[in-house]
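All protein chains but one are shown at their positions in the complex.
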Amino acid sequence: MTAPLLYALAGALLCGLGLFGLLCLSHLLRKLLAFNVMGSGVFLVMVGLPQHQGGPDPVPQALVLTGIVVAIAATALAVVLIRRYYHLSGLTTLDAEPTSREGGQE
Amino acid sequence: MTLNMWMPLFALMTSLMASLVIFVLPEQGYRLRTAVNLGAALVKLGIVAVMVWGVFHGVDYGLSFTMLPGVEFVLKADALSMMFAGLSAVLWFLTTIYAVGYLEDSPNRSRFFGFFSLCVASTMGIALAGNLFTFFLFYEMLTLATYPLVVHRGTEQALRAGRAYVIYTLTGGAVLLLAIAWLQGLVGDLPFREGGHFGDADPALHGSLILIFVLLIAGLGVKAAIFPLHGWLPQAMVAPAPVSALLHAVAVVKAGAFGIVRVVYDIYGIEASAMLGLLEPLAWLAAFTILYGSARALSQVDLKRRLAFSTVSQVSYIILGICLFGPVGATGGLVHLLHQGIMKITLFFCAGNYAETLGIHRIDEMDGAGRRMPGTSLAFTVGAFGMIGAPPLAGFITKWTMGTGALASNMDWVIGVLVLSSLLNAAYFLPILHRLWFREPRGSWPHERQWGRLETSAWLFWPPMLTAAMTVLVGVLASLPFSPLSWAELVVLRAYSS
Partner (left out) sequence: MTLWLMAGLLFTPLAWAVLTLLTDFSRGRLVSWAGILVQVLVSLGLWLAVARDGGFYYGLGGWDAPLGIELRVDGLAVTFVLLTAVVAGACGLHAGAYIDPDKPWHRYFWPLFWFLWSGLNAVWLGGDLFNLYVGLELISLSAVGLVALGGQAGALRASLRYLLAALLGSLAYLLGVALIYGQFGTLSIAGVATWLSDHPVPSGSGMALALMIAGLALKTALFPLHRWLPPAHGIAKSPVSALLSALVVKASFYIAARLWLELGQPIGSLAAAQLIGLLGSAAVVWGSWLACRQQRLKQVVAYSSVAQIGYLFLLFPLTFSVSETVSLQAQQGMTLQVISHALAKAAMFLAAGNLILSVGSNRVDALAGVSRFLPFSLFSFGLAGVSLMSLPPSGGFAAKWLLLQASLGSGQWWWVLVLLAGGLLSAAYIFRIYRASFLESSGTDQFFHPSRSLEVIPLILAMLALGLGLASDQVLTVMALPFEGEGAP
C-alpha cells in the first residue's frame, strides 16, 4: 500500500460517505455539508493519485485550489438559497410541498 | 434558360407569398385580402399555363440544391407534374372565389385564407417535386397547412375531426418517411424519372424493395383514403365547404394518389412494379375500396358525408387505372386525377350552396330544392351524372378508357368492378336528383337566406357553374390537344416509351 493509493482510497471513502449523505439526508444544510465532504474526497483523490515521478505533481495542486474556490462559491449560493427558502416557506427540507404553492403565476 | 430554372419556384412562391401577406393583413382588410388572393391565383394560373405550354414543347424546367449531405432539394416540371399543377391552379382560382363568398362576415378570415394559400403552395410543391425527399417535404407541409382549415370552426366536433385527421396523416407520414429513408439508404437519392429506376434491379434487393413499396403505399394510402386507411375523410367533413372541396378534389386525397402514381411510374417503373408482383394486389385493394366506398355512401343521410364516401371510392379509380398494366388503362387512371377533381369540386360547391343558402345539410331536406335553386341544382346534376359515368361527361371518358385498358391487359374482372361501381354510383346519386327535381318542397327551408339577385350570392353561384361546364367540355372535347385525356396520353406515352 503506497501513500498515493492510500490518499486515493481515503478520498474515495469520503466521496462515498458524502454521496450517501447527499442522497439520504433530508435536511438541506446536512445535504450541503455532505456535498462538501464529497468535494473534499474528490480533491483528495485529485492530489493523491497523480504522483508519477516520485514527487508531488504541481498541476493538481493548482486545480484543487481552483476547485476549492468553485466549491466555496457553490456553498455560498446554496446557503443563501436555503436561508431564503426557509424564510419564505418555513421548511428545511425538499420532501414536503411548500405551503405557498407554486401554482400561481410563473 | 435561367428563367426556366426559376419557373417552378415562381409557381410555388406565388401562393406562399400570398399566404404570408395574408397572415399579416388585418382581419378587416376585406378588399385588399380578396385582391391579394385572386391576384395570386391569377398569376399562378398564368405561370402554370406557360409551363404547360413549355413542357409540351419539351422545355426543361428544373431547380435543385443540396439540402443535406446526399439529399437534393429538386423542383422540376414534367408532364405528370403539370397535370397536377394545372388542376390545382385552376381549381384554386375557382375555390378562392367561392371561399370569399362563403366566408363573408365569418371570423378568422385572415387565418383561413393564409392557411388556404399555404395549402395550395404545398400542393404545388407536391406537383413539382423532383424526388421523393422533396415530395415528402411538401407532403408533410400539406398536413400542417390543412389542420387549421379542418378545425376552422373551432367547435368540439371540428376539433375531434382535426384530431382524427392529424393522427391518420402524421402516422402515415412517419411510415412514408421510414420508407423513403430506407430506400435512400439502400440505393441513394433517386430523382423521379419516367420509366423508373428498378427495371434492372439486383435480385438481392427484391425483398427489401417489395417491403419498401408496401410501406410507401401504406404511407401514401392514408391521404389517398384507401381502405382501411380512409377513416379520417368522412369526419373531416365538418370543415367549411370550400375546404372540403379543396381537400377532396385537389389537395389532400389527390396528393396521396399522385404520390402513388409517382412511386409506381417514376421510382419503381411500371415494368419493375409488375415484375415484382406489386400491381396485382394493389389493383385488388383499389377495386375493393371502390366498391366499399360506394356501398358506404348509400347509407349516408348527410349530403357531405355521402360525397365523402363517394370520394373514397372515386380516388381509387386512379390507383386501379395505373395498376392496369398497359398504356390505355393507365391513361384512364391518370385522366381521372383531373376528372374526379372537376366533378367532385362541383358537387361540393353545390352542397355548400345548399347549406349556406337554404340551410340544407341532410339529403331528406333536399326535396324540391331544384325549383328554388335551379342553377346550382343543374350543376349538381351534371356532376352527379359525370360521377355515374353518363356519356359524354368526364366520368364516362374515364370509365370507357379504363374498361378498354382492362380488356387489353386481360384483367376482365375490372369491367365487373366498373359496372358494379357505376350501378352503386347511380343508386346513391339518382335518389338525390329525384328529390331535387321531382319532389314538392316541404314548406319552409331549414335556414333560408336571401343573397343578391341570383339564387345565391354571385361568388357562390358562378364557380359551380364553371366547373359543371368544364365537366361537360372535358368530356365532349376529349380528343382536342391539351384536354385532360390528351395530356394523360402524353404522360403515359412518355412513361411507357422510356
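Letters A and B mark the chains as written, and numbering starts fresh at 1 in each.
The rule is simple: a contact is a pair of C-beta atoms (placed from the backbone, for glycine too) under 8 Å apart; a residue touches a chain by one contact, two chains touch by 3 or more.
Please read all numbers here as calculations on a predicted model, not as lab measurements.
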Which of B:Gln28, B:Thr66 or B:Asn410 contacts the chain that the document leaves out: B:Thr66
Residue touching the undisplayed chain, where the options are B:Met5, B:Ala49 or B:Leu144: B:Leu144
On subunit A, residues whose C-beta touches the chain left out of the figure: 8, 15, 18-19, 22, 28, 31, 35, 38-39, 41-42, 45-46, 49-50, 52, 57, 59-60, 62-63, 66-67, 70, 73-74, 77-78, 81-82, 84-85, 88-89, 94, 98-102, 104-106
Subunit B residues touching the omitted chain (full complex): 23, 65-71, 73, 107-108, 110-111, 136-137, 140-141, 143-144, 147-148, 151, 153-156, 159, 162-163, 166, 170-171, 173-175, 177-178, 181-182, 184-185
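The rule is short, and it goes like this: only the chains that are shown with their structure count from here on.
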Computed distance of Cα centres, subunit B from subunit A, in Å: 66
